[in-house]
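The structure that follows is given in the form of structure tokens.
Heads up, one of the protein chains got dropped from this complex, but the rest are sitting where they should.
Here the chain labels run A, B and C in written order, and each chain numbers its own residues starting at 1.
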Amino acid sequence: MSLLELDDVKVHFPVRKGVLFNRTVGHVYAVDGVSLKVEAGQTYGLVGESGCGKTTLGRGVLRLVDITDGEVVFDGTDLAKLPEEEMRRYRRRLQMVFQDPLGSLNPRQNIESILSEGMAAHGIGKDQDERRERIKEILAKVGLPTNALSRYPHEFSGGQRQRIGIARALVLEPDVIICDEPVSALDVSVQAQVINLLEELQESMGLTYLVIAHDLAVVRHISDVIGVMYLGSLVEEAPSDALYAGPKHPYTKALMSAVPVPDPEVEDRRERILLQGDLPSPANPPAGCRFHTRCPWAQDRCAAERPVLTDVGDGHKVACHFAAEIEAGTLELTRPTGIEAVTETKAVAAEGPDADKVAIPAQSSGDQPAEKKAEKQEQDSAEADALAKADALAKADAPVEADAPAKAEAPAGADEAAEADALAKTDDVPPADDADAGKADADDADAPESDASGAESAKTG
Amino acid sequence: MALLSVEELSVTFTAKGRKDSTAVDGVSFDVDQGQVVGLVGESGCGKSVTSLALMGLLPGKGVKVGGRAEFDGKDLLSMSPRKLRDMRGSQLAMIFQDPLSSLNPVVPIGVQVTEILERHRGLKGEAARKEAANLLDRVGIPDPTRRLKEYPHQLSGGMRQRALIAMAVACAPRLLIADEPTTALDVTIQAQILELLKELVDQEGTALLMITHDLGVVAGLCDQVNVLYAGRAVESAGRRELFAHPTHPYAHGLLGSIPRLDAPRGEPLSPIRGSINDRIAWADGCAFAPRCDYYTMECLTGTPELTEPRAAGHQVRCVNPVLPKPKAEVSA
Amino acid sequence: MLRLVVRRLLQLIPTLLGLSVLLFLWLNRLPGGPASAILGERATEAEVARINRALGLDQPVYVQYWRFLKRIFELDLGTSTQTGQPVWDEFATRFPATVELSIVAILIAIVVGIPMGYLAAKRRGGWLDVGAVSGSLIGICIPVFFLALILKGIFAVQLQMFPSYGRLDTGMDATDITGFAVLDGLLTGELDASLDAMHHLILPAIALSSIPLAVIVRMTRASVLEVLGEDYVRTAESKGLDKRVVRGRHVLRNALLPVVTAVGLLTGSLLSGAVLTESVFSFNGIGNFIRTSIDARDYPVLVGFILFIAMVYVLINLLVDLAYSLIDPRVRVH
Partner (left out) sequence: MTKKADKIDRLAELMQTSEVTSGASLWREAMRRLKASKMAIIGAVIIALFVLLAIIGPWLAPHSPSAQTWRGEVFANKGQFVGARGENWFGLDHLGRDMFSRILVGARQTLMVGVVSMLIGLIVGALVGVLSGAAATLGGRTGERVDTVIMRFTDIMLSLPSLLLAVSIAAVMGQSLTTVMIAVGVVQIPIFARLLRGSMLVQGSSDYVLAAKALGIRKKRIVLTQILPNSLSPVIVQATLSLATAIIEAAALSYLGLGNPDPAIPEWGVMLAQAERFFDNEPMMAAYPAIGIIITALGFTLLGEAMREALDPKLRG
């Protein structure tokens, strides 16, 4: 019985539409039936592009998002069915590290109070002094100076803030830590420091990780077993070296072939499998195998019958009807995989907006992780809470690379050059202010709420 | 003669109340006709500001720009704003990082393509629209005539980046500057866009200045690579030479700290200690000294010069470069 | 488009219902109830009882409320104690004057405010910017009626440049079709009447426009500053487009979106401003009528005005939403 078992977990966000009373008109199938096992002390890597549902799955395990169906069995207990209070107590043993180092720390609390909130909530340590001692220990473990206690999040660099996030999880002595894109918002040189830190902590404290990331190289480096997700479900799972040596699912092959390697020799002879078109909308997933609309080997059967994740030997599982034929090379390509896949412009099936099923057109979302405003349909007038949640998760999914951290990572104390690099925007711009005179309340206080619910991105993390 | 040669470019921001901050502190590099040159570095190294300075897109007030940037014999930095505006879009074009915010949300895609055709190629009305449809078709956007009437929010990120590329290459510019064009995209879409860029550059013979932090992208795309740190070039060499023998401690450390897809699981990473903030001004010495394992007192006596310790054309700005042991056997 | 209209109208119902309940309760809480409002304070007990029975005030509350609602739907807001005419007719005759005044005021605010806001943002930190910002801050702080008094005192009384009261010169006989004096003049060809009406409008409109002008200047400035920092403006510049194109198609078209919403909401607040301005210039619009009703404690008129102003406010919000969805493709319904 492994420490953490997910059995056919589904997370569907209801799309609500209606004039006055909202009735559900459809669903965003963010996570659509995922089963996996994580052994104690092991690192399970969950990889996939934005919109594949990996972040939603991570949050579903911790019930930060309601699970529609399926079981999350942790150390023998199904968390999905636990009442609120009991689940709260269990949270001590399952913790989370977040992607955005600045956004995940309360800007108005100093480090000591951030780290002691968790302990207070679970009654660890008699008084503040005892908690302060524990905090000092943990700060040393994650490589932060003890004078950090009285300082505030905005006074640290991105790497240091991520260490604070890790310390916050460690303080509760958890068994499992879910790392949601732990290093993708950091600079390249700082990424390595945090990766090494996570590995050292795993050895010294016997931690179990579920690492969610879009960067295959990072996931391969840190994980024992890797699961590849596409549009809400697992398409392949295997030990990391085996997966790299012989990917079986067409999507994994395409994904692996698209990752650039910092070595000219490898780059020059790397065979690239280019996919056509964009990711379909999770609110309107294609029938049968989700990947058949873009798969270079797509056959008729793929559009009709959805393949099941089956074990093809020594822990290597794949969800594709023709995995064996493709590996043996006996199956003909039905779509180009070279440059013509990119420049040829016959309407790709995924593009066709078969909008009949649900109000949201198929082509509404793209691969763009930060895509917020999908195509407007009459659905836009609905207060689509589902999409507001989906939108928030999609943002969390964004493969935000090094340059973006210039914004997230520009610590106050740091020299201005980092800030200047993100300078293109005139910085001290006063926000459009309220019409304060008289009662002309310009309602922009309402904007964020209506904005989020108005956003139609059908993307989910 | 190089198409573009940048000498000692420096950009300093002055804001009342805050001390001056130098984003670019003497960057020099050349771009030949049809060549792909990479500007590589982490955030805060000044690579984006460099590209904005070349295009004259830095804000008017509060910015001091020094040095020269000769494009086809004419210095971009001292050129009259009107003449530079005429060159932008026709001779020099640029692609930006975030396709989501780089397109005008309230103007149809078609208009945003035809406006550059009207400005530089004098195409009007139907002719402009037809050419715009061709351009969208060429960059792989399906059903281009329908897309002309659509708005940016109706396209996916990948499609939007292609639309931006279509605009950039609309007037067959001689130099294309791409500032992190694929950073905000997923890896399979990134692969599509990089292939598209490579093909457009090969077909048209356009020079490409590629700005990125991703060494993998550089390894596959660039002929010449310049590594930037804290606003200054610390190493520049041909693609194979740089990746085979990274000589500046920063470049060497960077390559050692990146997880590679083809590296087996066991191999540990050797990170560079500290972070971008732990640095000193170039005037006082090598800005990388606080994070460098090889630094000695000489590193702290003024700005190190660019030398060629390993091979001709492989410039390094370091007093204690990383050379293969023993030092004597320096390969030509 | 229709969906949006229907949706907004349906959402109005709870707001209007809530308001009518509020007003109904308030009307009953008046000292001595509606009876005293009609009979005046000195009515005897018997008379009050008789009136109550006549008005059905002895009925259970919900019956009274239902009748109250029915009367509102029939636009029967009771009769004004001052003029004895039905309240609705009084509003109908006077409302066009206030609308005309408000339109001119908003036009002034837009025509002056938007360019000033744009220039203030473009020449950020320059003397124009500092002038525009401090000017608009002061503009908000000047009480409207005091500004009206000063304008009237200087330009009307001392310099005699403008008339100091009324909508038309007494001698002027203009045929009244729509109630909009300027418009009627144009329609009937009596240009002198139209000009004279305009002449009367200038001073009160300037006074009324002080607050909207201040708000629009600061909002346009903030919005333009924000848009100037956006990536798509940088893309437009990188294409080497003419300054005019960058300014018109890329900067202004985006920057004016929030301003449109603000203009919509500001017109709503003009109605209360009109009460002050019209009374100073004894400009015979709905505002002046409300001022006299307040002095005369003419409650039916006041209740009617609250309902009236709520409907106008809600209507304007609807128009703003529609206008916004027309110009911003992201919210436009296919």
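Miscellaneous remarks
The working rule: a contact is a pair of C-beta atoms (placed from the backbone, for glycine too) under 8 Å apart; a residue touches a chain by one contact, two chains touch by 3 or more.
Nothing here was measured: the structure is a model prediction, and the numbers come from that model.
One chain is not depicted; across the entire complex it touches A, B, C. Across the entire complex, the residue among A:Ser35, A:Thr77 or A:Asn110 in touch with the chain not shown is A:Asn110. In the complete complex, the hidden chain is touched by one of C:Val63, C:Leu107 or C:Val157, namely C:Val157.
In the complete assembly, the contact with the undisplayed chain comes from A:Phe98, out of A:Tyr44, A:Phe74 or A:Phe98.
Residue-level contact of chain B with the missing chain is found at 17, 277-281, 284-285, 289-290, 295-297, 300. Panel shows chain A; residues 59, 62, 64, 88-89, 91-92, 95-96, 98-100, 103-110, 117-118, 121-122, 147, 150-152, 154-156, 165, 168, 172, 385, 392, 396, 410-415, 427-431, 433-434, 436-439, 441, 443-449, 452 of it touch the chain omitted from the view. By the touch rule set out above, chain C reaches the unshown chain at residues 14-15, 18-19, 22, 26, 29-31, 137-138, 140-146, 149-150, 153, 157, 268-269, 271-272, 275-276, 279-280, 290-291, 294-295, 297, 299, 302, 305-306, 309-310, 313-314.
Criterion: only the chains that are shown with their structure count from here on.
For chain A, the chain with the farthest CA centroid is C.
Chain B has its Cα centroid 28 Å from the Cα centroid of chain A. Averaging C-alpha coordinates per chain places the centre of chain A 50 Å away from that of chain C.
Remark: chain B and chain C have CA centroids separated by 54 Å (rounded to whole angstrom). Counting partner chains per residue, chain C shows two or more touched chains at residues 124, 230-231, 234, 329-330.
For chain B, residues that reach two or more other chains under the stated contact definition are 57, 98, 105, 153. Here chain B touches chain C in the complex through residues 55, 57, 61, 85-90, 93-94, 96, 98, 101-107, 111, 115-116, 119-120, 151, 153, 164, 167, going by the rule given at the top. For chain C in complex with chain B, the touching residues are 124-125, 230-232, 234-242, 245, 249-250, 253-254, 257, 327-330.
Residues 49-50, 157-160, 187-193, 195-196, 214-218, 220-222, 224, 240-241, 244, 254-268, 270, 272, 274-275, 277-279, 339, 341-348, 351, 363, 365-376, 398-406, 409-411, 413-424, 426 of chain A touch chain B in their complex.
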